[in-house]
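A quick write-up on the structure given underneath.
All protein chains but one are shown in place.
We just call them A and B in the order they show up, numbering each chain from 1.
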Amino acid sequence: MHTQIVLEMRGISKAFPGVRALHNVDFTLRRGEVHALMGENGAGKSTLIKVMTGVYAKDAGRITIDGATIHFRSPQEAQNFGVGTVYQEISLCPNLTVAENMFIGRGRRGFVNWNRMNGDATRLLESLCIPARPTQELSNCSLAVQQMIAIARAVDMECKILILDEPTSSLDEDEVRRLFALMRELKSRGVGIVFVTHFLDQVYEVSDRITVLRDGELVGEYAASSLPQIELVAKMLGKELGDVAGIRNRRPRTAESGIPVFEATGLSSAAGVRPFDFSIHKGEVNGFAGLLGSGRSESVRAIYAADKVTGGSVRVNGKSVRIGKPIQAMKLGIGYLPEDRKGDGIIAELSVRENIILALQVMEGFFKPFSRKQAEAFADEYIRLLNIKTPSTGTPIKALSGGNQQKVILARWLLTHPEYLILDEPTRGIDVGTKVEIQKLVLKLAEEGVSVTFISSEIEEMLRTCSRLIVMRDRCVVGELEDSGLTQNDVMHVIAGGAEKPCDE
Amino acid sequence: MRRVKATGFHLLLPLSVLAFLVVVNVIKGVDYFSLSVINGALYGNIPNILFGASELVVLAVGMTLVTSSSGGQDISVGVAGAITSSVFVAILLGADKITWWTIFAGFLAGCAVGVLIGAFNGSLVAVFKVQPMVATLILFTAGRSVAFLIDGKLSPILANDLTSRIGGVMPGVFIQTPILLTAVFIALIALLLKTTNLKLYAQSVGVNEKAARLNGIDPVAVKLLTFMLLGVCTAVAGFIAVCKAGRHDSVNLLKYIEMDAILAVAIGGNALGGGKFSVTGSIIGAYTIEVLNRTLLRLEVDTEAIKAVKAVFIIVLMVLASPVVRGYLANAVRRPRSGTQTGTVAEEAEDGWVSAPDAFRGREAP
Partner (left out) sequence: MRTVKGRETLSNSNLLFMIAAVIFVLMYALAMAIYPGSFLQLQTFFDLFSLNAPLIILTCGMSIVMIGGGIDISVGGVTGLVTMCCAVFLESGGGDVWSSMILALGIGIAFGLLQGFLIAYLEIQPFIITLAGMFLANGLLTTIHKDPLNVTLPGFVALRDAELVIPLLGSHNRLGNFIPLGIKIGAFVVVALVIALAVLMKWSRFGRNLYAVGGNSQSALMLGINVKRTKFQSYLICGSLSGIAGFVYIMTTGAGNVGNASGFEMKAIASSIIGGTMLSGGVGNLLGSPVGALTLLTINELIRAAGVNSNLQAIASGLLLCVFIVLQGVVVRLRGGGNLARALPSWLPAGKTTGKGK
């Protein structure tokens, strides 16, 4: 039985400055199985994978492959050892041909035999039913095909272990089916496959075994057949987290009568969210629930005009307005804390002070800079208010921990005194202490009359803070749940697709 | 202590280079700082450096802004200076009589042309997403010929008292005019940075364009603005240069100054990839280049070899400032005292954030 195990990871720990990404995690992969690695964002899945493939060095723990203890120093070494990886962000070269992308960086020959390479590629593509020509430039292929080409490359290297990090997020049903067929084929050849995805149905379709991570810790390893979907969701979201500090939005939803602070009808954006209606009242906290990729972020981005708005009408405090650019939304009292803190939120090299005053400063206008004293006062005030841990106001924000960076962005928007604040995953990837602080803050803001839209991967958290949940799946709204008697199970049923209301009208 | 270190660190490189050069000069002869008064104006090593570097300083300031917002460099500044000054000269020579007013009008016209040039380069960069160096290569190729066509002939001569006073000394003033003009220019730039959010906007766009947009900044407008400001800088530099020279040589005026301006930005401790910038650093960098040139002359390096020695100096400087070498040096320095410094930082992080979940769970467990 023991010989069946191809990869064994024991007691893996990994910390980054200020964040503990993995703590004492075990993972076991057997020959010829598809092993799903599950967990919400920040659970540590990608860190675990990167430790597996030698991108990160582990702080503690032991990795064995076929019984031999190994220690990869680079992705290249892992590749040579039979660990093939297909990353979520495609790491191929767009300007090379399909065949080249499959064979470059391998072998030692000084010259390329195009005929042979294209021949090999054709055979490989045909055997895997990938609709691409070897001589095609990669950038002319759809993302799905690119993804399959990356898989084909990994397959051709005859790996013992194949890691698929969210390979299906850009595939359509047909392509997913083909990918699964391929996975089963590889499985029968004895390859161990690690499969990361956010789509629950897919997990049950191909996986033999499921390992769940949460907050960088191992929740458990289960046989797929013995773990019902609803229980899996519960394990991922951490239901047993319990009654955190007794936070609860006790406020009844403010009377329907008043004019909504923000109201949109038929809003849609270039990011592909289907037209939806939305409204929020003064002092209300509502949220978009749904798994990653369900369109929850795209919806709020459409509200803030972060993506190009392609349709719909918007009313703020009853007045019809046009929001085409973020600055227009800001001037109407809307604040937006983006999901991607690094890419969209922080200005990494600038100081904490500059990051805090940025939004208010832009609203003030180009010709009215705050004095240094004023800026310092603002920064000091909010550093104290939100308990931001920073050596000084002049420290570059990139030197802060994730939780403190998030608080700085939050401070940026609080400083503008918004009427309506959108928080997209404000608690993602930060420690529990700060999470609770942020939740409390949201409720305090609501009491002061600020309307808040709160998005989180943790249903628990949303139930605590929101009085109304808009549930999304496949980029459209599939349900709206009121607070009264709302339980986690109800929400999870709708999210997991247990409930009625199909996506297409 | 910490704050001083944080704000002053980026000037360490240019200042230490400058200090090194001054020390070399002093060792060569203590008369380095001596001043003399000729025809009622100050001369000597220091005034000569300030005088000689004036155009470079002006251009380095503009280049810093463009580098910050666009992450690339404008290689057409010398050429643009030649064009703006040719317009200035054309207006002066076209006037019946050269007065302060005609000079002022000519200068304004030069600035307007500079803004146009900046708008052209800037729109290629901001709207068409062309790399700055490629975009400005167009003007670099064609510009000197345009300047020649505006001149209409080879080297028109500015023979009058007023412009030679601008390029030399005003009667009754102690200091050469270009030095004063540069000082005024620096003061205006300081004022601009003080009274507007230019620095914050340009840096935000340069560091993270997406985030800047989500905070209401228009990246296209900011990039265009910095290119237009650089256009004005080329007009000022061209104005000073042509007044100094007394004639407009469309082929050689401000030749190769774009390279020095970019170098000044780099020596000033600014990243050529954009983002955070320090105008002070670039200004010091520009003066450093001038000091370097004059130091080599003073050390009696052959005029023929000056460029080679300068190149070696730059290469050594860049090697010392390169991320790889700096990382290596930092490691070498840190190792002996790692017990104290890094230890406390790690502790701080652990207290604050890493152990927080544990503390929380501990409470929850019972």
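Some observations on this one:
Here is the rule we use: contacts are C-beta pairs under 8 Å (C-beta built on N, C-alpha and C of every residue); 3 or more make two chains touch, one makes a residue touch a chain.
Every value quoted in this text rests on a predicted model; they were computed, and no experiment measured them.
Every visible chain touched by the undisplayed chain in the complete complex is listed here: A, B.
The chain that is not drawn here is touched, among residues B:Leu42, B:Val61, B:Leu124 or B:Ala286, by B:Leu124.
From the options B:Leu108, B:Leu272 or B:Val333, the residue with contact to the chain not on display is B:Leu272.
Of the options A:Ile5, A:Ile70, A:Cys93 or A:Leu385, the residue whose C-beta touches the omitted chain is A:Cys93.
Contact with the undisplayed chain is limited, among B:Leu149, B:Ala190, B:Leu299 or B:Leu329, to B:Leu149. Although one chain is hidden here, its contacts on chain A can still be listed: residues 75-76, 79, 87, 90-97, 100-101, 104-106, 109-112, 114, 126, 133, 135-137, 139-140, 142-144, 170-173, 268, 272, 274, 310, 475, 504-505.
By the touch criterion stated above, the residues of chain B touching the omitted chain are 73, 75, 124, 128-131, 133-135, 137-146, 148-149, 259, 262-263, 266, 272-273, 302-312, 314-315, 318-319, 322-325.
The rule is simple: only the chains that are shown with their structure count from here on.
Averaging Cα coordinates per chain places chain A and chain B 42 Å apart. Residue ranges on chain B touching chain A, taken from their complex, read 2-3, 6-7, 194-198, 200-201, 203-204, 207-208, 210-218, 275-276, 349, 352-354, 356-357, 359-361, 364. Every residue of chain A that touches chain B in the complex is listed here, in rising order: 15, 17-20, 215, 242, 304, 306, 325-327, 330, 336, 338, 343-350, 354, 358-359, 361-363, 365-369, 389, 391-392, 394-395, 401, 403-404, 412, 431-434.
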